[in-house]
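Every protein chain of the complex appears in place save one, which is left out.
Let's look at subunit A:
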Amino acid sequence: MDPETEFLSSKRQTGNEWELFKENVRPLKRGRNVDLLNHALKARTNDQLKKSLLENRRRLIEAIDEYQGDDPLQPWLDCIKWVQEAFPPGGDFSGLVLIYEQCVRAFWHSDHYKDDLRYLKVWLEYAEHCSDAEVIYCFLDANDIGKTHSAYYIAYALHMESKSKMKAANDILNLGISSNAQPIEKLRDAYKKFLARSMRRPNATEEELKEDDLPVRSFGTVLARGESQRQAIKTFELGRNKLKQDQVHRTPLSIYNDTNMDVTRGHHSKPNTGSNSWHTLGGRAERNKENNAMPAKWTSHKIPQRPVPRIVGAVASAQIEVFVDEECEEKPKVHDEKDRTSSLQLRELDGRNIKKETELLRENPLRNFPSNSLPR
């Protein structure tokens, strides 16, 4: 019996958490295992499951350290895939960006993985999370990583296209084709699509119009614009809808500053006493007081400091920050300083530090790399 018939006749049901919480799930290009997804979604409200997830993560990180075989990338991939499945929304608290960064940094100098497609894919996923991935593509170029694969050229060209650098994108795709990157058909096809898109562009400098070319459905199917995962709103509207790009995750929003606004500093005088405040709208300064008040110290309310367990030791550059829930916090593990070339140390941190570190990496993805490895 084929697996599908078997499944149907067994009358098994698939949980429907995936559908109930679909807004909290970030689609993955490689797809997701629905059972793992449902499990992870259930874990958000179930402490038992949460504990088991954390246990799993600990195990996977240990596996990276303890691996003895000749493919040290594999345990990293297992860990990455697991984090992707266990934290469906992804996001700054999942530590995903940190793990990508650790992984690529562990092997960037290794000849063994220069042409490994799996290793390249980690780099490409890392690039998707950064506000400006161009520095990553330059790095890959300078260090000859992944250049035998079409995926490299396609991702790089898409990124340049998203910055309206059409000539650069064109050159990159052509370079890939002439280098006979594999699979070549995919590259040729991507080039054809690129040409079609660039024909449709009326003006290369008009950022806005470019967005209109993107299909509404590219929520993990047809990916353009740097193959970024979009939190697009699923709509059946026809026509050219702008995709709401998940701006928070990539380029920080620039906030409009109206310098002409009458900014009143300090405390505001009370509204006219006697008059019923609902009948008068009040002056503009009063209406805008939430936006204009200068931030002051919270003197009236004290927030108890949460003790953060820390291992005070050598702050090596290669460290994995592990997100630990308050309920599951344990005593800090003290690792003896083993003589390891990749010197991985587990440091238990709370979610805030993961978020901070993730933000720093997004802005400057190569910040932990030795300066002699960076492209000039």
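We adopt the following convention: a residue touches a chain if its C-beta (ideal position, glycine included) is under 8 Å from a C-beta of that chain, and two chains touch if they have at least 3 such contacts; residues count from 1.
FYI, contacts and distances are computed from a predicted model.
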{"item": "Chain left out of the displayed complex - its UniProt protein name, from \"Acyl-coenzyme A oxidase\", \"CCZ1/INTU/HSP4 first Longin domain-containing protein\", \"Aldehyde dehydrogenase\" or \"Mitotic spindle checkpoint protein MAD2\"", "value": "\"Mitotic spindle checkpoint protein MAD2\""}
{"item": "Residue, one of A:P3, A:G69 or A:P295, that touches the chain absent here", "value": "A:P3"}
{"item": "Where the unshown chain meets subunit A, residue by residue", "value": "2-4, 7-8, 12-14, 18-19, 22, 25, 27-34, 37, 74, 77, 81, 116-118, 121, 185-186, 189, 215-223, 234, 236, 238"}
